[in-house]
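Input: one structure, supplied below.
In this view, the complex is presented without one of its protein chains, the others remaining in place.
Each chain gets a letter, A and B, in the order it is written, and its residues are counted from 1.
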Amino acid sequence: MGMNPYKIRRLTKLVLIQALLITVTITCLFPLFWMVRSSLMTQDAVFVDQSIIPSRLHFGNYVRAWTQGQFGRYFLNSVVYTTIVVFGIVVISSWAAYAFSRLKFPGRKLFFVLFILAVMIPLPGSFVPLTVLMTKIGFINSPYSWVRQLGYILCMINVGLPLSVFLLKTFFDQMPSDLEDAARIDGCNKMGIWRHVALPLARPAIAVIVIFNALNVWNEYLLARLLLNDVAGKPTIMPLQRGVMVFADTHNVEYPLLMASLTIAAVPIILVYLFVQKHILAVGEPSKIDLLKEGRLSR
Amino acid sequence: MPKINLKHRSWYEVKDRLSSFLFILPAATIFAVFYVYPFFETFNLSLRDWNGIGPAKLFVGFRNFSDILSLMASQQPADLTWWQSVIYWLKSLAAGTLSLNYDEVWWRSVWHASYITLVALTFQNALAFMLAMACDREIRGKHFYRAVFFIPPVLSEVVVGLIWKWILEGGVQNGQHYGLLNHCLDAIGLHHLVNDWLSDPKTALTCIAVVHSWKGFGWGFLMFLAGLQTIDRELYEAAKVDGAGAWRTFWNITVPMMLPVIIVVVILTILGSMQAFVLILSMTDGGPGYHTEVPVTRILAAMMRTKEFGYACAMGVTFGAILIALSAALKKMENRIKRI
Partner (left out) sequence: MSKRLACLIVLCFALLYSGCAGTPEDPNTLTVWHWMTDRHDVLVQLAEQYKAQTGITVDFQLFAPSDIYSQKVIAAAQAHILPDIFGILDKKSVFADFIKGGFVANLKPYFEENGREWENSFFEKALEGNRFSANNAYGVAEGIYAAPLDVMNIQMVYNKKLLEKAGVVSPPKTFDEFLRAAEALNKIGITPFVSGWAELWLLDCFASNYAFNIMGIDKIMATYRGEVLYTDPDWVKVFEIFSVMAQKNILASGIVTKSNKFAEQDFALERAAFAFNGSWCVNVYHGMNPDLDYGVMLPPKISDGHPLMIWGGAGGSLVVNETSPRKEKAVAFLKWLTAQDQQAVLSEATRNLPSNRNALADLPKELADFGQAMDVVTHQTVWPIEEDAVVKEKFTKGLQSIIIGERTPQEVAREVQEIKKRQMERAIRRAQ
């Protein structure tokens, strides 16, 4: 007694889907696997050993990369930059997007168009003007390292703003307005509505912005090199990618070390993604909005 | 009584607008400081002949732009004023000697970027959509797939370039192909397909486009999946009850419901693909010949290699204008689709 044709069709469909998913998974995992594999080998073995999993694993490469590349400080810097920039972008862009989408004020369309146009100008063209500008304001050569860092942070916020505003505005545009009305009747002012209605509702979009910008800042090195200078005797203010690039250039012949450093740089951002992705795909779970709808959460 | 009310309201309105304006103030301030000045400076430099270092910034008007694209009458004297040249042009138009003068390499680079974008729009986004659809249903291991598909976007372009170069490498040592792809092709008996993937002008650009798509599909996947999950399951159930097949359900429910997300993904794909360059620098550096040059690598080459700073800025402005025109066209299209 075989299965009925309906079941067979269903099964082949499932098998086909799984086959596609698994193929793509392999191509995605392969580079990561290759990176980690090479990082666990010795220099002699890395070009010779053809086995899939090396017979001996050398975790010492990670220790060496971390200490020789002085990654500790770079790491801390990158964490600070990424956190502040992402936080700044989320706050500033959600204000702006909310205003563009919901509030009325003169010049709103014009501002939005200008904002979006800014994305179109390729970055490398403005390297020189940007440096001159940052110097004139006093960010680049300030004796205080926090001022120099602030310059870089503002610049990175600026880089991430237009796309984030665009994404969020698209999201807000589709948001039903009855919730806001309800909140307004409850006595919420604009800031309150933004904080208690718009933000929670936009959680998936904000999660996308968080990942997008975190990735951008974490992997950024062009502007950092251009805008940041260290001062003798003080700890470096450069981000991790700078450390990795210099390390990679210095040890470009030592593949295992190079791969260990690249893995170190990739792991935190993968963790951020794993943490944030559930918010992107969190639709269906009872969110604050649902509670608000049911009146169980006052404002 | 009504009078007072009106007064009250107008004051309220002014306050209301002002406070609304405060919402965009931080964004507008940052924007004004960091975009407006560099933009005007870039435009200013695009009108000049400058090597990037020296003090001399000779004003040349729109000559940098006319080097990129202009109508050129044959044997046009160089010292005509603009109105003289218009007359000269009209004359040569009548005589049929008017020709197009353009920077061939630059326009080819624009085509290359468009090609990469087209591949990304079709191949990358179709793949992303399919995977998102697959992960939207109740399927084994969907949480695992969700995590895995985002690995390529997370890796830096430098790493991706390094790994794919190693995969696509040509070359033989001791009778063995050491590029992974060639090795595999050889092993399964497809010897005639073995190739120098990145150095063959026929395959180089496609290879880059594919790697770019591979690196980028995770974004589309994520956004499509988020969009798909907002679709009310009851709609599907209703369609089933109505006896609609999978295909019809897809076109009548999924696509219309997903339209806003699709449009956002398309715009993001275009912006990301037209301006992609780090991957290209690390894989081919624009070679072989000019076969994988894109506008941004041309701008960088003009700035750093040939020291034509003014020209580089002019290319930047032109490219920005092209992208703006493209997005305006898209916006038009979006409105039309929405009306349907």
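Here are a few things to note about the model shown:
Everything that follows uses one rule, which is that contacts are C-beta pairs under 8 Å (C-beta built on N, C-alpha and C of every residue); 3 or more make two chains touch, one makes a residue touch a chain.
Everything numeric here is computed off the predicted structure, so don't read it as measured data.
When the missing chain is restored to the complex, the residue among B:Tyr178, B:Tyr236 or B:Phe250 that touches it is B:Tyr178.
From the options A:Ile8, A:Val113, A:Leu222 or A:Leu271, the residue with contact to the chain not on display is A:Leu222. Residue positions on chain A in contact with the hidden chain: 47, 88, 91-92, 95, 127-128, 130-132, 134-144, 147, 150-151, 154, 191, 221-222, 225-226, 229-233, 245-246, 249-250, 252-254, in rising order. Take chain B: the residues that touch the chain left off the picture are 22, 25-26, 29, 49, 51-55, 58, 78, 165, 169-175, 178, 196, 198-201, 204, 283-285, 287-290, 301, 303-308.
The definition used in the following text is that only the chains that are shown with their structure count from here on.
Remark: chain A and chain B have CA centroids separated by 19 Å (rounded to whole angstrom). Listed in rising order, the residues of chain B touching chain A in the complex are 17-21, 23-24, 26-28, 30-31, 33-35, 37-39, 41-42, 45, 52, 127, 130-131, 134-135, 139-141, 144-160, 163, 214, 218-219, 222-223, 225-226, 229-230, 260, 264, 267-268, 271, 275, 277, 295-296, 299-300, 303, 309, 312-313, 315-317, 319-320, 323-324, 327. On the chain A side of its complex with chain B, the touching residues are 14, 17-18, 20-21, 24-25, 27-29, 31-32, 34-35, 92-93, 95-96, 98-100, 103-106, 108, 111, 114-130, 132-133, 137, 154-155, 157-158, 161-163, 165-167, 170, 174, 190, 194, 204, 208, 211-212, 215, 219, 241, 245, 248, 262, 265-266, 269-270, 273-274, 277, 280-281, 283-284.
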